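A short worksheet on the structure shown next.
Note that this complex is displayed minus one protein chain, with the remaining chains in position.
Labels for the chains are A and B, by order of writing; each one numbers its residues from 1.
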Amino acid sequence: MANVTIGSSVRRADGLEKVTGSAVYAGDIERPGMLIGKIFRSTLPHARIVKVDVEEARRLRGVVGILTPEDVAALPHPTYGPFLSDQPVLALGKVRFVGEAVAAVAAKDEETAEAALDLIRVEYEELPAVLTPEMAIAEGAPILHEERVWPHVVWSDLKSSDYRPGTNTCSVFHLRKGDVEAALASADVVIETATRVPVVQHAHMEPHAALAEWDRAGRLTVWSSTQNPSVIRAQLAEIFAVSHSKIRIIAPYVGGGYGAKAHPRIEPVVAALARKVGRAVRIVLTREEVFLTVTRHAAAVKIVSGVRRDGTIVARTVDALYDTGAYADSGPRTAKNGGYAAPGPYRIPNLRVESSAIYTNKMSAGPYRGFGVPQVAWNFEQHMDELAAELGMDALDFRLKNIVGEGDEIATGERLHAANVRECLVRCAKAIDWSAHPAGASRQRPLPRRLARGKGLSCHIKSTFTPSLSLASGRMNEDGSVVIYSGTVEIGQGARTVIAQIAAEALALPYDRVEVVLSDTDVTPYDQSTTSSRSTFSMGNAVLGVAVDLKQQLMALAATQLEAAPADLELRDGMVTVKGSPGRALAYPDIIRARFGAGLGALLGQSTFQTEGGKLDPATGQGKASAFWFAAACGADVEVDVETGSVTIRKMAMAVDAGRALHPLNCDMQNEGSLMMGLGTTLYEEMLFDNGQPTNPTFLDYCLPTFLEMPTEFESILVETPHREGPFGAKGVGEVGLPAVAAAVGNAVCDAVGVRITELPITPEKVLRALSARWEIEAGR
Amino acid sequence: MTDVRVTVNGATVSVPIESNWTLLQVLRDRLGLKGTKEGCGVGVCGTCTVLLDGQPVSSCLTLASNADGCDVLTIEGLGADGRLDPVQQGFLESTAFQCAFCTSGMIMATKALLATVPDPSDEEVKDYLAGNLCRCGTYIEVLQAVSRARELARSAS
Partner (left out) sequence: MRRFDLIEPSTLAEAARVLAGEPELKAIAGGTALLVLMKQGVFLPERLVNLKKIREASYVDFDPVRGLRFGALTPISGIESHAAVRRHYHVLADAAHKVANIRIRNLATIGGNVAHADSQSDPPAVLVALGARVAIVGPSGERWVPIAEFLKGTYETALRPGELIREIAVPPPAPEEEGVYLKFVTRTAGDRPCVGVAAFARCDRGVVESIRIVVGAVNPVPVRMTASEEYLRGRHVSGRVVEDAARLAADAVDPIDDDLRGSRWYKRQVVPVLVRRALERILGPAASREEGS
């Protein structure tokens, strides 16, 4: 039977609210008696807190209460964090980054709260700070976390992370395969590439916002712009020693997350402040505060590969330092994810990977679209072009010679299934009219006077968070319409729509007969998170399970009424029918009425979907890292102005293996998002610091790509290799393409003008400096 | 406090304000019009776009006092009798949104553009809307939405 809604780009369920400005975000919500909260922040990168004096602030008219470190120290559990529970609700004892929360004020309005911040006096004893990973791991460096920290209760994959308490190395991921030293020694060619990426912002348009309200019975409700309601609940439950059933987290529409809202950010401090003052409190961060809250990990990566003359890669080593900021946050996982992705989508029998998360005195780095892979892909895909150049091979041919395919063993020892990176790469190459040529040919060519053209490719595979758990429930009402309850958050990706499509498809209903209730922990069952491009697969499977549960109930009931065996029945057009006998059918409302009586009843459905794996050997990194793998590629066709170094993107192609594109337009739009975010961090974005203080924390000084920075042409390519466990074969798409953007552009720039930029962003100045060095070299010849 | 008299979405109201309030604060906090957003506070992102006497401005950088005697149009003022404005309809049909935090601003800017240049080229649209950021990257669909809005406006007239 042909699909009813799967595979078609149905009109999105959230459209009307969004085009009328009536979609509600956390910062829009008002509660009776609500106060406005503001956070008092550290101005030093590393210091002991000697004294916090809030007396004058407390006396300001309109200030209702102030949360201090003493209040926080008295909480049952004053810290939280996705990996280690090391982030204090307010700084305790010392501050570890400029911007860290030291106190919080609740006042009748924003202006009063701001005025109160001016009256708070903190005395610090400054400590030496470490501002880069290199400084942090140097002999004698000041230590950010002197004591061992224990993991957060909910997830703990500490064992494979080589946690090193009492040092500034938070964790190290190790991967070993074969005999790397011997293989490198016997290789015909050995090349090293070293790269860096800076700290960047997620730059979701909606700043973090949260509103907390405790009722007289001790129940807490938090409306938050979060990607992670279930985990927020668990962390708050631990902080306040309150049972999960007394905490309600509601994520309304979220104005972009991209990982920045994947873990507790301001919810703990808002909840603590609300409890202190006994009234609802709302905090909405200013954009400057968002810059102080969470970033993407900066990283320094060094890759060495050995290849044979015939183009076979025989060995690779990867050393990566991820700058995780002042707290562990997602650092160890990010470093691990990037670590086992860094060998690339290639068959390499001998590997050594050391990927570390290092503390520095800056705001936390956290999950960011691509989760550790953008930082290493910037290296390994440019590294591939360098290898190809050394061998005199075409960059596409060299990759295709080594690329993994279905059933091949990848870096973690798993066998790849349904991640067709070869197809993604080939289609991107075609989309940019790739014609075979030796990589590095541009180094032999003279430069044109003004504009140089070049093309570049990049590809990768990426894991998803494993193990992973999604529950869903639903009901069919007496009229046959359906409601699905899902903890997935609508962050713009179209969750509400795809969930409705899956349920509608499985229940043979029109798409608009299914309503979806999202992300309210009082109503929607546990979902691990809306991250890691996991929702279509995990929540999709859970929703499919709910639909199957309802379907089985309908069929069991109908079997009696139709006097047929359930095995002889099927669903069609909102009815249960006997296969081959279209006349013998019962519509869903009739089935329910026969069961309960006229105008009564409902059917309830539920499902649990859990993926397994994620345990990797601590020494070798071998194991099942991921329930399923993503594959993607990018092709870039660029123009370089050799007199100014400016890079213009003529065409970008991005291919992802979606498994099955349930809503093709949504998939394309995710690729557009990956593209523009990728281009932003490739060409324009960088956070600058002065002794730990961000110096460009506004959109005036931190530039994001606009309509005018769109490539002249963009082609989104959806490859479909059905995954045997995905709902209707589908996987995720959200972040999959982003990691390939930077290296595709970097490779294209090198193809155009024969210089390789190793530090993002690719600014005109960097290109011009590299070109000048090249001309100087040539002039000297 | 002083009073400003401002016509918002066709209704004239008198609002007591402090000197340091912005138009954005008046719209969101005094008049309960939450459709206009704050994204950056410095006039770059465009999520706070409203039409002031028909001209798009950053309401986050407009002193409330300067709206005295002016006409303000916000997203809530578009469409009538339950029908969508052609620009809104165009955005809906083209799925020109993802998280939609930028959408109110995009729609208001588009409205202003089409009032000035009824038949803009793609280049003109990109240039005019370049001041409205979308991190979700929905630029292609917005261009399609503007096209669709023009068609709808033409067939309506």
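General remarks:
Going forward, contacts are C-beta pairs under 8 Å (C-beta built on N, C-alpha and C of every residue); 3 or more make two chains touch, one makes a residue touch a chain.
What you are looking at is a predicted structure, and each value in this text was computed from that prediction instead of being measured.
Contact with the chain not shown here comes from a single listed residue; of A:Glu709, A:Glu735 or A:Asp751, that residue is A:Glu709. Set against the missing chain, the residues B:Gly46, B:Gly77, B:Gly90 or B:Pro120 yield one that touches it, B:Gly46.
Within the whole complex, the absent chain has one touching residue among A:Glu126, A:Asp215, A:Asp701 or A:Glu776, and that is A:Asp701. Touch with the chain omitted from the figure is made, among A:Gln552, A:Ser581, A:Thr644 or A:Asn691, by A:Thr644. Residues touching the missing chain, restricted to subunit B, are 18-20, 22, 41-44, 46, 49, 52, 55-58, 61-63, 65-66, 68, 109, 112, 128, 130-132 (touch as defined at the top). Interface residues of subunit A facing the missing partner chain: 111, 114-115, 118, 286, 288, 449, 643-644, 646, 683-684, 688, 695-696, 698, 700-701, 703-706, 708-709, 763-765, 768-769, 772.
The working rule: only the chains that are shown with their structure count from here on.
If you check the complex, the residues on subunit A that touch subunit B are 9, 11-12, 14-16, 18-25, 27-28, 111, 202-207, 253-256, 258, 284, 286-288, 491-494, 665, 669, 672-677, 698-700, 704, 706-708, 710, 714.
Those residues of subunit B lying in contact with subunit A across their complex are 18, 20, 28, 34-42, 44-45, 47, 74-76, 78-79, 84, 88-89, 91-92, 95, 97-104, 107, 125-127, 129-143.
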